[in-house]
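Other chains dropped; remaining ones untouched in position.
Chain naming follows the written order as A and B, and within any one chain the residues start at number 1.
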Amino acid sequence: MRIIVQPDPFDMGAEATAFTATAKGAGAIVTFTGITRDNAAGDLQAMEIEHYPGMTERALNDMAHQAMTRWQLIDCLVIHRHGRLLPNDPIMMVATAARHRADAFAAAEFLMDYLKSRAPFWKREITASGTDWVAPRDEDEAALKRW
Amino acid sequence: MIDILYFAWVRERIGLPRERLETNAATVADLIAELSAHEDRYAAAFADLSALRVAVDQELSDFNAPLTGVREIAIFPPMTGG
């Protein structure tokens, strides 16, 4: 189990390869990668992610432990960036390893749903016309109900 | 003494990321009421409690959480990670 919170970019392909190489006995690897999308107006210059140092690591650790307990996981990985991100930059990544695919998929979706609404990150869009805090989506809060 | 941290637009409205206060408030809600009564910038930041979330000693909590023995609370908008 690895939790990484960092301002630096990361290489999702290299992380996926390294994660898979150490997941002994895994038959199924699921990865999710979140990418900085352009905004509706198409003028996104950057995304700034603020977080709560200390609590962030605790919250992600707690989610990962829950995932390991609720599903038959061999390993899991969470990487989340903070600070200034450019369009098309990877923001975060989750990876899960299990013997069978159902566990790997469910745990990855669980981690994503919790990470979206229960980890202390706040996104802000920087455009030519100013900055805007990203509003939470109703679907994201609703998604938590299934777990 | 208690540390209070603010994030995102709560931080912006209040104008600082953290402060250390002496308070007799019994709960997070009482502390919010105390601060709101004290200065407009707090009243503006805390006007709509349904738009706020709270963490007590770095665990998500609620406005009724007691402050006894608490070292750090944080007040912020709904989180938007991932």
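Following the convention adopted for this analysis, contacts are C-beta pairs under 8 Å (C-beta built on N, C-alpha and C of every residue); 3 or more make two chains touch, one makes a residue touch a chain.
In this text, all values refer to a predicted model and were calculated from it rather than measured experimentally.
**Student:** Given that a single representative per chain kind is drawn, write out the copy numbers for the whole assembly using the chain labels.
**Tutor:** A x2, B x2
Convention: only the chains that are shown with their structure count from here on.
**Student:** Could you state the distance in Å from the CA-based centre of subunit A to that of subunit B?
**Tutor:** Chain centres of subunit A and subunit B, defined by C-alpha means, are spaced 26 Å apart.
**Student:** Of all residues in subunit A, which touch subunit B in the complex?
**Tutor:** These residues of subunit A touch subunit B: 34, 49-52, 54-55, 58-59, 80, 91-92, 112, 115-124, 133-136, 140-141.
**Student:** Which residues of subunit B touch subunit A once you look at their complex with the stated criterion?
**Tutor:** 5, 7-9, 11, 55, 58-60, 74, 76-82
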